[in-house]
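First the structure, which I've put down as structure tokens, then a few questions once you've had a look.
Here the complex is missing a single protein chain, while all its other protein chains stay put.
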Amino acid sequence: MSVKMSYSEAINDAVRQAMRKDENVILIGEDVAGGAEVDHLQDQGAWGGVFGVTKGIVEEFGRDRVIDTPIAEAGYMGAAVSAAATGLRPIAELMFNDFIGSCLDEVMNQAAKFHYMFGGKAKVPLTIRTIDGAGFNAAAQHSQSLYAIFTHIPGLKVVVPSNPYDMKGLLLQAIFDDDPVIVFEDKTLYSMKGEVGEGFYTIPFGKAEIKRKGSDLTIVGIGKQVFTAMKAADQLAKKGFEAEVIDPRTLSPLDEGTIIESVKKTGRLIIVDEAYPRCSAATDIAAIVGDKAFDYLDAPIKRVTAPHSPVPFSPALEKIYMPSPEKILAAFQTMVGDRVFTTV
Amino acid sequence: MSVKMSYSEAINDAVRQAMRKDENVILIGEDVAGGAEVDHLQDQGAWGGVFGVTKGIVEEFGRDRVIDTPIAEAGYMGAAVSAAATGLRPIAELMFNDFIGSCLDEVMNQAAKFHYMFGGKAKVPLTIRTIDGAGFNAAAQHSQSLYAIFTHIPGLKVVVPSNPYDMKGLLLQAIFDDDPVIVFEDKTLYSMKGEVGEGFYTIPFGKAEIKRKGSDLTIVGIGKQVFTAMKAADQLAKKGFEAEVIDPRTLSPLDEGTIIESVKKTGRLIIVDEAYPRCSAATDIAAIVGDKAFDYLDAPIKRVTAPHSPVPFSPALEKIYMPSPEKILAAFQTMVGDRVFTTV
Amino acid sequence: MQAGTETSYKEMTVDKAKWIYQKMQEIRQFENAVHEIFEKGEIPGFVHLYAGEEAVAVGVCAHLTDDDKITSTHRGHGHCIAKGCDLDGMMAEIFGRATGLCKGKGGSMHIADVSKGMLGANGIVGAGLPLAIGAGLTAKVKKTDNVAVCFFGDGASNHGTFHEAVNMAAIWKLPVIFVCENNGFGEASTFDYAAAADRISDFAKVYKIAGDTVDGRDLMAVYEAAGKAVDRARKGEGPTILECLTYRDYGHFEGDTQTYKDKEVQEKAIAEDDCILRFQNAVKNTKLLTDEEISAIDSQVQDAVAHAIQFSEDSPFPDRSETTTDVYVSY
Partner (left out) sequence: MQAGTETSYKEMTVDKAKWIYQKMQEIRQFENAVHEIFEKGEIPGFVHLYAGEEAVAVGVCAHLTDDDKITSTHRGHGHCIAKGCDLDGMMAEIFGRATGLCKGKGGSMHIADVSKGMLGANGIVGAGLPLAIGAGLTAKVKKTDNVAVCFFGDGASNHGTFHEAVNMAAIWKLPVIFVCENNGFGEASTFDYAAAADRISDFAKVYKIAGDTVDGRDLMAVYEAAGKAVDRARKGEGPTILECLTYRDYGHFEGDTQTYKDKEVQEKAIAEDDCILRFQNAVKNTKLLTDEEISAIDSQVQDAVAHAIQFSEDSPFPDRSETTTDVYVSY
């Protein structure tokens, strides 16, 4: 059975499912409940995060398990890491992924390395929920998509759900996974509706989804850029080219196999990623596919990404900053050469 | 005129040259002088950093310009950022690059973005010196090479000098550059000797150096991996293959041109990078070259990197962890096919 | 908690009083305007309004010159105005126009004008604290008598950067004034919940620096305490923590339902404890300014804010090429 809900509701549902199933699951972060110790509020009407994503959860589970923190990312993230190492399954919210600057150590040097440094004798079943994405005019410090940094770091798992169904299943997978996982929530997708499974279900990590079949071009879209890829595919279809669109769903682990199989068929790959272009998920996938599917490539792998620039505030600039179907088509144009593309 | 000095002495010399030239240059960090306010010490005999790299500088310039800080990376890095924005040219030492977890915000969201966010009206002439590199048995939290994270972030310049001559010229360039620059000092190179120019000189950013000419293979070695590449080139030469070895010297900006020109000639590229393999400088260069030199490639671009794993402590494991000439040769083997390689 | 004294009003010049009143009005009317325009959907992004806290920014900045620096927060419009930034350029920035102070690239959360010593609003809570130290360090190294003021919230006082910065300012005797705008909330969390300390200025004793808590809705209380702190800083006597108890009239950001606020407290704060009303009363009672002078400023500010809006609406959006300029000075 499935129900229609938003991306934001899917997160809320997943957190509740997890907290019902296992009393070791706690939710911790800034205003994840909101209004702690405000008498007239306890606990209805509480914010449930800046975007209301976790609204109502404190009512169901109480403030012992839904913990508002001071503005101290290093402090509460470190606490979550070790709460995980000592028997809880914390879901720690890092409000915006841009704030990782205040607690990278806890994620990179503690959570990611405990299992290894301690010879496999500790585990850190921590889930970090965090908001990423441009398109909201939130400017340079609230619009980044920093998943490449986390993908770079061994010991972390990195999840980039693009729709409500995936979000719920992947988030539940993350919460019950025994490794530290960071789940990216694109702020512009919160209101997006979709069919979501009822009850408890998980989606395994490292399994990409083929969103659209095609034989002329493979497009990998990261996070919400899957939709940009789908739009480009529609436009390409009108010109007679069938693009296969792939949503990797997790960047670490990465489902290389599905992407490579597709490229073996299509001979062409475009990666669409709104993150910064250097040392990015786009270069990562390009390098891997360029290596492993070399013999099958009919054209260079193209990356359609943000420019090497911070995210501008002005709506006029942010639009230009982002990947677009037009940019994808332009990239495809260079891959097939003028002649082929325009004659169709 | 040139003199022989170590990598470490080249740094010391560069800092002194800069401080003599411009009184706005200050050096700030933990124990960069050492023993502040210790009466019997003032100022001779002071540490000059954990590796003694900045030893003696406080004697020449005094404690007003050589500033020991508390262990508060966010605090002093933020201070350095804004000291730079208000008229100084600080050289801030982040003792080990692994400690970026305590001050990423100051680097990523402040230093790197001021110029852009403020519409070009502020500039941040900050130089960050930091230690990276495995091979010292310093274990998972003191052996990382995190330059990919900084290369990912627009607004930063990233420098990875591999020898004393480059170190001095690039560090001086960094100090007098008007953008924030991070310079990586590989701890295993400190005692390496080499010819260094006397007096003041700079090496421009974005200019790779061809360390060895060759026509069969291009090897890009990042930081000290240039030497691994050179060793592999020697061994290849014995088998009749001439490798061209390139030291990019700066990762941001990257001298794409020199690498691409080389690959156009050789048709083959191996990137040697001791950093983590995902979303790395190695994937970055592979993606760029795979795109722009596609038609010239005779074989897939290979990356010889660390595995996707933290750096192990045990000498026995760290050796296996690192790139080696053997791994480069093995990669080359796959590029040319059994037959060609063994018949020579 | 200190209150402003009658004598201080008597000692204030008419020009200073006018400047103060004008700046407070500019902030209030600017923020009210932004509030309305935001509701209509004409302003994009996240916006945090300063209305209600005017006495803090203005009471402190009244002691500063363009060569003194301030660091600010996500709630930065008030600091900008008090530090002398241009209203047209500010409003245009918030509108994302090419004529904005930052060419439309920064927006509300990153408004800056370094030429005025305003080192930028900041989207990162706690980030301004170390930045202020840096400006103080520059003053010390260059041996100027400039000071740096760090505005930060009660919520930010729980961030590690607060302590790192105060400690460094203390050991180096930097000319920095840490002005905490304690409005009782960090987003939807109360100060009482999030901070174990009773008073943020209590930390001053431990760090062995000057510290004070004043009624932040009392312009003169802020003005006097800030004056002393700035004086000490200029004389090389080191930093101060100045905690100003205040109230934010609007929500945390535009769009906030404010369910966590006590309605009665809010209404009372706005009706009876407003810093502008209190200043008006005080300057009238002490005969520092006349009704006419006050009205003249009111309408002058009204015109200025209307002008800023018109200017912004008339301004073009930045050219698409601007997307990738100003990333580096050179690359």
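Here are a few things to note about the model shown:
Going in written order, the chains are labelled A, B and C, and every chain counts its residues from 1.
Here is the rule we use: a residue touches a chain if its C-beta (ideal position, glycine included) is under 8 Å from a C-beta of that chain, and two chains touch if they have at least 3 such contacts.
Predicted, not measured: the structure shown is a model, and the values here were computed from it.
Contacts of the undisplayed chain with visible chains (whole complex): A, B, C. The missing chain, though absent from the display, is touched by one residue of C:A55, C:A170, C:V301 or C:V327; that residue is C:A170. Of the candidate positions A:A72, A:V159, A:V196 or A:I271, contact with the hidden chain is made by A:A72.
Residue B:W47 is the one among B:Y7, B:W47, B:F61 or B:F205 that touches the chain not shown. Contact with the chain not shown here comes from a single listed residue; of A:A83, A:I219 or A:L329, that residue is A:A83. Considering the complete assembly, chain A touches the hidden chain via residues 24, 26, 64-65, 67, 69-70, 72, 74-88, 105-106, 109-110, 114-123, 154-155, 157, 177-179, 206, 253. In the full complex, chain B makes contact with the omitted chain through residues 30-31, 34-38, 40-41, 45-47, 50, 68-75, 98-99, 101-102, 136-142, 307-310, 312-317, 320-321.
One chain of the complex is left out; on chain C, the residues touching it are 158-164, 166-167, 170-171, 193-198, 202-203, 205-209.
Rule of thumb we're sticking to: only the chains that are shown with their structure count from here on.
If you average the Cα atoms of chain B and of chain C, the two centres end up 41 Å apart.
Within chain A, contacts with two or more other chains are made by residues 74, 98-99, 101-102, 139-141, 307-310, 312-313. With touch defined as above, residues shared between interfaces to two or more other chains in chain C number as follows: 100, 102, 104-106, 110, 122-124, 160, 327.
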